[in-house]
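With one protein chain held back, the other chains of the complex are shown just where they sit.
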Amino acid sequence: MYELGVVNTTIQRPDPEDVAALSDYGTATVHEAMGRIGLMRPYMRPVYDGAKLCGPAVTVLLQPGDNWMLHVAAEQIQDGDVVVAGCAAPSHAGFFGDLLATSFRARGSVGLVIDGGVRDIADLEAMDFPVFAAAIHARGTVKATLGSVNIPVTVANAHVNPGDVVVGDADGVVVVPADRVAEVVAASRAREAKEATVRARLAAGELGLDVYNMREKLEAAGLHYND
Amino acid sequence: MYELGVVNTTIQRPDPEDVAALSDYGTATVHEAMGRIGLMRPYMRPVYDGAKLCGPAVTVLLQPGDNWMLHVAAEQIQDGDVVVAGCAAPSHAGFFGDLLATSFRARGSVGLVIDGGVRDIADLEAMDFPVFAAAIHARGTVKATLGSVNIPVTVANAHVNPGDVVVGDADGVVVVPADRVAEVVAASRAREAKEATVRARLAAGELGLDVYNMREKLEAAGLHYND
Amino acid sequence: MYELGVVNTTIQRPDPEDVAALSDYGTATVHEAMGRIGLMRPYMRPVYDGAKLCGPAVTVLLQPGDNWMLHVAAEQIQDGDVVVAGCAAPSHAGFFGDLLATSFRARGSVGLVIDGGVRDIADLEAMDFPVFAAAIHARGTVKATLGSVNIPVTVANAHVNPGDVVVGDADGVVVVPADRVAEVVAASRAREAKEATVRARLAAGELGLDVYNMREKLEAAGLHYND
Amino acid sequence: MYELGVVNTTIQRPDPEDVAALSDYGTATVHEAMGRIGLMRPYMRPVYDGAKLCGPAVTVLLQPGDNWMLHVAAEQIQDGDVVVAGCAAPSHAGFFGDLLATSFRARGSVGLVIDGGVRDIADLEAMDFPVFAAAIHARGTVKATLGSVNIPVTVANAHVNPGDVVVGDADGVVVVPADRVAEVVAASRAREAKEATVRARLAAGELGLDVYNMREKLEAAGLHYND
Amino acid sequence: MYELGVVNTTIQRPDPEDVAALSDYGTATVHEAMGRIGLMRPYMRPVYDGAKLCGPAVTVLLQPGDNWMLHVAAEQIQDGDVVVAGCAAPSHAGFFGDLLATSFRARGSVGLVIDGGVRDIADLEAMDFPVFAAAIHARGTVKATLGSVNIPVTVANAHVNPGDVVVGDADGVVVVPADRVAEVVAASRAREAKEATVRARLAAGELGLDVYNMREKLEAAGLHYND
Partner (left out) sequence: MYELGVVNTTIQRPDPEDVAALSDYGTATVHEAMGRIGLMRPYMRPVYDGAKLCGPAVTVLLQPGDNWMLHVAAEQIQDGDVVVAGCAAPSHAGFFGDLLATSFRARGSVGLVIDGGVRDIADLEAMDFPVFAAAIHARGTVKATLGSVNIPVTVANAHVNPGDVVVGDADGVVVVPADRVAEVVAASRAREAKEATVRARLAAGELGLDVYNMREKLEAAGLHYND
């Protein structure tokens, strides 16, 4: 359960080399490699084409229509971090724009994931500061009510602990627990290796029916072919 | 982060007297009493008019379109429990109907909260078995992939631990951590007592402007009156 | 264009007898009688079955997630008024509940129309205080930023001037300009009289094809019948 | 593919006794009995609580915002028919209200299923004329462009031939091909008989885990229990 | 009505020259040329900018969250085909990604239209394999329940027979019955020729009011001009 008005200044981030290794893989691969858990709801979309990110989470709990805690979070950013913000109620206000992007980048952040709205989209694209958000909305927010920074939060229905790694690309955003990053890198690598073999066979015209040995099971299930 | 394929058979439920006391209060009151946290997303609605519930959570992690784990959960129900089910991906399939309602009730359950679809609505209403759901859908599910029972889950963006108490009524669903129930009862009682006084004054024609001493602050903010 | 921070204390309400006469007609009839203008977007729904209202508007411009101006509006209510609130940005927060309903009723209000969320639905139904809203949400609001009262507002895409009459029922909400109420009453009466004749003929088994003389026009448009 | 401007006056309806027998079963049962096909999209909802219907379809292809063809369809209604209307493009206009309901009933119709909007909801409820619709909208339509009557149509993504039987209740709407009605009655009866037995066992406290023999399969899938 | 568990291996495709000719025209033109029928619901969108396709349909009926039948469909693809998949219930799971795209392309397919979700968007764009889908979702599917291949299906509310030609571009997706392709090519050509003339006149500054002779009709309808 959330605690309000708290900033935890010390968080455990995973080994940067593991994070770097993980950044070679996309959301869909990582999600499969984890056993199909940790995916945010699919309304989380990149705000410009080609946005992608990977890094440990500085987590934020926002109040609806209030971006005060994003400023508090900026101070907690370390090189390579992604700010990952949930909101205590659905809110599509424009919590974040080019000024905060400038600040986050200056502090070392490599992107933002926010269950809310953002603005200054053209600027974010020009800066190539990747943002995954629930909405685009020009209307800004107020700074009046406390949330928290670096507590566990739920973001687009995914549970995120500070230091967990988030991976985002055109397929959405997935969360990898800090203590599973190395394992997920290995599983992603294995998965992609296996897929490379399959891809080559499929590209050569073989069918998934044969590659995956589906014919017998389909027949057992009762599939019949008519001329 | 979720673990798949696990059933925890021992969970800590709060004192039943505290739960009973909490059941006197509605979702809006409890949510305020907790400091405005723990509310599920507002798409969670009662499936018939007048449905309401309060009880400790037997939690379930479902796979989309698969209700296998609801059967596993049935065995873990104790008197007064609410089954609280999240889903690993958005799914509006009909996970639950009158047969499972019959089973859950026979095992002692007082209701269901599910981030998915349900069916047999007329039967559920006739049984007065309260259900809060994301959708109504006649199409049933399969029983093929493991989820888990009595692990922490996120349900409509709220984090729920087994044994946490969920309160649902026409205003939605809120989650109270097991170890905060007594405190939230006290805060709810205090809030309602205070509201009773305010209500009496408002009913007598006094204005919130005066009851809450807003006039000075409004003037300071620059409000002006034109004849 | 909206002006912020203003309360107009003097507004022109239409003749109460005209308003009373208008209350005999439902939203669909009034909308047709006006020439099919003035209808709010259909996401505006009664929050309980059977809610209906008719009365001159005390208008409110709200800030998202902030219900301060509803308290300011309470003081401007006269007997028979409906509070009609638009919001400067989409916001499904719970702006209104049973305490404000108590206050509004004590001041003479016969209902609320709000392009936002409300809560305490069971209480509102028990009080039979009719509310038409965009959402139901248990989460309350703050009181921090000025809007205005009794200025022209847009509510669910309809333009409303203070004193305009709003009519709401299960079909939605329509706005009648204050200076057109008498005319719209007459047109509604005429429409219903005409419909009564048509209804009797249709109930007797005559077809709309004949009652409305459609056959020739349909044939001209090329409709053909196959046995 | 649709043909425009056509009315087929002769359609094959199933045996009325089969239709009567089918009306004993609800949407969820019928959908399962058919092998999980024929269900309309779940946005099709009864416009008042308790609405339910069962009958052969007089089908209509509507143009968006144009209800001309509903008048043409009225003439084709026979006792016990349900008018089932698809629309060539999404349209939430109010195609249907109490006058057409009066006409349809006078001609023998027992209800309407429409992939569009309707109005006069309070009247429809007072008449107890069941309607399943995509939306409620006070705004009426024009009568300007031809569609067709009694051709195959798609309605909320379900394909409907004239004479097919539609079943609607609180769980949604399902379509039964005219030539399968007797078979589906039998399958529904068998399903309910089987469910009665299961229900009794579940009501007595047996678990679905045992009634459905799930334990072995769950164990094989890897489910493990922790104390 | 759908039959489950069937693959029809022989379908009638239209003349490839007609299909090639049709591919010169976009969705909006073809839809008008057909008399405004056959358009899929507008939630069907290209998953990357610039995606477009035209070809005969290999149809698929999918079960929600289950992509087994896409593998079965792959074997039925001939050069130039588009796979066109409906789903028995709404499902935004990721049914399709780069591996299936590789397979489909190897078999000769020129694109996919699916009333469901897809993933590996960046790969699809890099391959320039055009896909029109209802959603983007990283979460994959299972392979457990039979659907069918090359039966009539409804896809985003459009009825599609195997061999019908689908045309997709930034404006959406339209279906042309196999036996109408030549006719629709001719009508599209005629329409574009006529539009070229109109376009030239409009580009020269003439008004639609004059080009389409609207002034008299507008005046008859009662339009009046104020200085």
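Just so it is clear, A, B, C, D and E label the chains in written order, and each chain counts residues from 1 on its own.
Please note the rule applied: contacts are C-beta pairs under 8 Å (C-beta built on N, C-alpha and C of every residue); 3 or more make two chains touch, one makes a residue touch a chain.
Keep in mind that what you see is a predicted model, and the values were worked out from it rather than measured.
Interchain touches from the omitted chain, evaluated on the whole complex, reach A, C, D, E. Of the listed residues A:A20, A:A122 or A:A204, the one in contact with the hidden chain in the full complex is A:A122. Within the set A:G94, A:G111 or A:G208, the residue that contacts the chain not displayed is A:G94.
Residues 1-2, 4, 35-39, 41-42, 86, 88-90, 115, 152, 154, 156-159, 164, 175, 177, 180 are the ones on chain C that touch the missing chain. Listed for chain D, the residues touching the missing chain in the whole complex are 64-65, 88-93, 137, 139, 142, 144-145.
Although one chain is not displayed, its contacts with chain E can still be listed: residues 26-28, 31-32, 36, 39, 42, 45, 49, 169-172, 174, 195, 198-199, 202-205, 207-209, 212, 214, 218, 221-227.
Operating definition for what follows: only the chains that are shown with their structure count from here on.
Common neighbours of chain A and chain E under the contact definition above: B.
Because chain C and chain D carry the same sequence, their contact can be compared by residue number, and under half of the numbers here are used by both.
Chain B and chain E have Cα centroids separated by 42 Å. In whole angstrom, the spacing between the mean C-alpha positions of chain B and chain D is 32. Rounded to a whole number, the gap between the C-alpha centres of chain A and chain B is 27 angstrom. Multi-chain contact residues of chain E (touching two or more other chains) are listed as 88-90, 92, 137, 139, 145. Interchain contacts give a graph that is no line, ring or star and is not complete, per the touch definition above. All chain pairs in contact, by the document's touch criterion: A-B, A-C, A-E, B-C, B-D, B-E, C-D, D-E.
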